[in-house]
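Next up is a structure, given as structure tokens.
Only a single protein chain was left out; the remaining protein chains are all shown in position.
A, B and C are the chain letters, set down in written order, and residue numbers restart from 1 in every chain.
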Amino acid sequence: MSDHTSAAATAAHSHAGRYLVVWAALMALTALTWGLSTIHIPGLAGVAVALAIAMVKGTLVALFFMHLWDQPGPNRLVLVTSLVFVAVLVTLPLLDNATRFPLANPPDAETAPQRIRDAILNEGPPAPAHAPAHP
Amino acid sequence: MNEFLRKLLFLPPQLSQHARDVDGLHFFVIITTMVAGLLIFATALVFMIRYRRRQEGESTPEVQPKHWHEAVFVGVPLAFFLLWFAIGYPQYVETTQPPPGAMDVFVQGKKWMWKFAYQGGPSSLDVLRVPVGRPVRLLITSRDVIHSFYVPELRLKQDALPGRYTQTWFQAEQPGRYQVFCAEYCGLSHSGMLAELVVLPAAEFDAWIADQRRGEARAQDAALSAGEQALPGSSILEQGRRVAADQGCLKCHSVDGTRHIGPTFIDLYGRQEKLTTGEVITADEAYLTRSMMDPAAQLVAGYQNVMPSFQGRMTPPEVAAVVEYIKSLKTPAVAAGPSEGPVYEPTPRK
Amino acid sequence: MSQHLESSPPVYAERNYLNTPATGLKSWLTTLDHKRIGVMFLIATLFFFAVGGLFAMLIRIELLTPGPTIMDAMTYNRLFTLHGVVMIFLFMIPAIPSGFGNFLLPIMVGAKDVAFPRLNLLSFYIYLLGAVIALGGMIYGGADTGWTFYTPYSTTTTTKVVPILLGAFILGFSSILTGLNFIVTVHTLRAPGITWNKLPLFVWSIYGTSVIQILATPVLGMTLLLVAIEHAFGWGIFDPGRGGDPVLFQHFFWFYSHPAVYIMVLPAMAVISEVVCAFSHKNIFGYKAVAYSSLGIAFVGFFTWGHHLFTSGQSAFNAGIFGVLSMFVGIFTAIKIFNWVATMYRGSISFKTPFLYFIGFLFFLFFGGMTGIALATVSLDIHWQDTYFVVAHFHFIMVGSTIMAFLAALHYWWPKITGRMYNERWGLVGATLVVSGFVFTFLPQFLLGNEGMPRRYFNYPERFQALNVASTAGASVLGIGFLIILIYILVSLKYGPVAGPNPWGSRGYEWLTPSPPPLENFDVLPAFERGPHEYHELPGSESAAPGAGTSHA
Partner (left out) sequence: MHSAVAHHFESLEKQGQAQRLGMWLFLATEVLLFTALFAAYGVYRYLYTGAFSQASRGLETWMGGVNTFVLVTSSFTVAMGLDAIVKGKNKRTGLLFGLSILLGCTFMVLKGFEYRHHFLHAELPGPFYGGPIAGSGGSMFFALYFLITGLHAFHVLIGMTVLGVIGARTWLGKYDAEHHVPVELAGLYWHLVDLIWIFVFPLLYLI
């Protein structure tokens, strides 16, 4: 199945023009994301914008420089599958850190302000014992 | 029924309502599994006998499933699996949400011992005392690597993360003594990292903790004045320490809680020790003295009989000094200070 | 025309892969033939199975009594680490895919070889390199971290953890290359006539395995590298003292190591799907369900890793997500179990050694799988986590079923690989001993776990001793079973009767070629008109059912 769009077919005509357009777009997008970063969009919006631009750039590279636009299905499937697992591996640990018992995160993490920590430790813990010098 | 299944499956006694709930799910799962297994393997057995090869070269018909076959194959197990999850997950969530007003105990794992500290200062090594019938929240941390606090009778386990707190809670229903295990591999003496959960009647616990708090106050006062003047007892303590070092006691007994060839000296005085005979004694002056003279007589469980007798090798005043020295070795006072994170230093560079 | 060809391969191929182009050691070590590479993998993995088994016996003997029995705690800690590392990375992960998979997969898709023969040989040498480095680390001192390498213990221990990490890292590349080769082979080298719906179920499962190998192994590689960096320079990615999160390591580790369980079990299922059809002499019940469930396991298996972290400080929210998703992975196994049992319905069942292993496999897969589901019901896991219950569970599911399938495969394809038959009677004896030995080794461990004995314990309270002794007794039966198998299988190499191209009367494509197969698998490529699991009579053919020992169509 899916075996019949091939190099021979794509090799027939030149892609030089296409490459040039994609290159110009990539340069423009790089300038755009760099420019946007200088105005410091606050919070998550800045992250979202930067990642969205990166994704557009990445898609351009994959589709045209890497020829997924005119290559058979399995190759696309491979990339898409790997990206699904990228998403899984990035999301689930992050979700864990975001929802776990706040004190199970590092003491100097910025996600659990001191007041939450104090509320959990209702009277405050005993200062952890100074273990006597051990061998 | 509960009791029968519990014994059949080798499960330890149920110390809390949570343990009973979990066991209920356990029995449900086991019974369903066994029934399903019986059905499947009985079917397989019937097929194997009914359709065994009677002659070479038999031909067989083509049998294909209908859609509802596969639907049943998927639907029935999935329904059971999700039902189990629907029962089990809330049980777990309950253990992560301590009821308001629960008594806090700070649990600290360290290679290879457990330390339990209470609000207001008292603490103990390897013995966790809790009252019957009151919710107790454990705030668990570690000083070195990951340990895991595990009491089979409570069906509870929670990892101790270095430099972090994790929490769990329970409400014990019967007084008694139960073993605490370390369940996360932590090195050489992982299997020796045992502690004891002592569930006391509420009044007895209150008395104990009050007594401990008084002791803490005294110790703090003593510590405050220690720099000012030489305490009368200090010379005998100093002598005891010297004798203990000279006689080689410290080669086998640590003074910081580390498990060694013999039991640690710290907090030894007044500790409840289980002997190899199964008998439990309190380590008082008489016991300490006797152990120096005739070590094999009352050996603490878990240790080898390797200690020589010091009969005739120490003068009576020296023996008394060593006993006083042991009595002086208490876990340092734990101040109830402001909220601080658990302590964990970066792993050392090698 | 093809029917005619299928019916007349010679009884024993004189010119086969064993003697063509040459027989010398050099021709083996430089071979690009997938069959020879498969055989070399089999020999190497069997050697490491013996090593790992020896470690297992030492561990069981040590646990006969509380406290030191034959070794001290340090030796014990190293032994169980090495037992885990050797068995998982050097035996179970490569044994069926790289061994039998290499030998069979190209034949089963009608190809002359795998897509990239050089990479295939490279994969074998990478495997050897990784094995040598890991073994070197073991001889040089060994690690005491357990095969899970949990931080910060693994980054602070003074034992030789880095060479073992490096060995496992290198072994990962071998695994990746094999998986890559298989996927490309299945996609591009199928013979005319073998459509996706006529692929042997063995191929489907191995395909699923390869997907996992490719997507999961790199994450393990990076994780092990991070641990090694941490151990050497203390950069602090997993060091809580520098703001790192030790639980993150567990996320990464199980992102690989949970799917790795399916790297071990899926190939076992691959073997069993073939065996149950061949010995029931009947078509598989629900081909598509069995085939697609392999892919389902490979996919959903990636979403469940967090059920190893219920007690580790992971959030209750995540525990819920991972708990639910774990239930779904059980479904695919259930589908397979039901379909295998249903395959026997109206079959013609022949109780040969591989079929006995199928029965053992079914037992271990069912109870291993069900205890797995039970472990994923969160609250029960809290009691069982890190106890012997878990040990028994994963030995049932990934060792029990994998070894059953490995032995089933060894007996089923032995005539194809060597051209000779093993002794059937001794085969039955060996199978009985191995299956019962395995049950008696690990059944007591389930109860030990219920009772609350944590794993990786060198010393234990005396109340656990009776069950430990029972387990060790079972292990010795298991050991004797393996010895018997080793002996008769080696004897058959020289004295076994010539098997013929298709001693089982199987319809699998690999039986359409002589035993042992010729250099490029088929002298004349068959037309593959029938599916690999079709046993029913075709309308119009006079004698459709091949009897044992013949292969008339």
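As a working rule, contacts are C-beta pairs under 8 Å (C-beta built on N, C-alpha and C of every residue); 3 or more make two chains touch, one makes a residue touch a chain.
As the structure is a prediction and not an experimental result, all values here were calculated from the model.
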Go through subunit C and note every residue touching the omitted chain.
-> 111-113, 115-117, 119, 176, 179-181, 183-184, 187-189, 214-219, 221-223, 226, 229, 233-237, 239, 242-245, 248, 251-252, 520
Residues belonging to subunit A that touch the chain removed from view | 3, 6-8, 11, 14-16, 19-20, 22-23, 26-27, 30, 33-34, 36-37, 46-47, 50-51, 53-54, 57-58, 61-62, 64-67, 71-72, 74-75, 78-79, 81-83, 85-86, 89-90, 93-94, 97-98, 105-106, 108-111
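One rule holds for everything that comes next: only the chains that are shown with their structure count from here on.
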Which integer distance in Å separates the CA centroid of subunit A from that of subunit B?
-> 42
Provide the list of subunit A residues touching at least two other chains, using ranges where the numbers run on.
-> 101, 104-106, 108
Per-residue overlap in subunit C, given as positions that touch at least 2 other chains = 240, 247, 313, 316
Taking the complex as given, what residues does subunit B use to touch subunit C?
-> 9-12, 21-22, 25-26, 29-30, 33, 36-37, 40-41, 43-44, 47-48, 51-54, 56-65, 69-70, 73-74, 77-78, 81-82, 84-85, 87-89, 91-93, 95-96, 144-146, 148, 150, 152-153, 155-159, 161-164, 166, 179, 181-192, 344-350
Subunit C contacts subunit A in the complex at 187-188, 196, 211, 215, 219, 240, 243-245, 247-248, 251-252, 255, 302-303, 306, 313-318, 321-322
Residues on subunit A engaged by subunit C in the complex (per definition of touch) | 1, 3, 74, 81-82, 85, 88-89, 92-93, 95-101, 104-106, 108-109
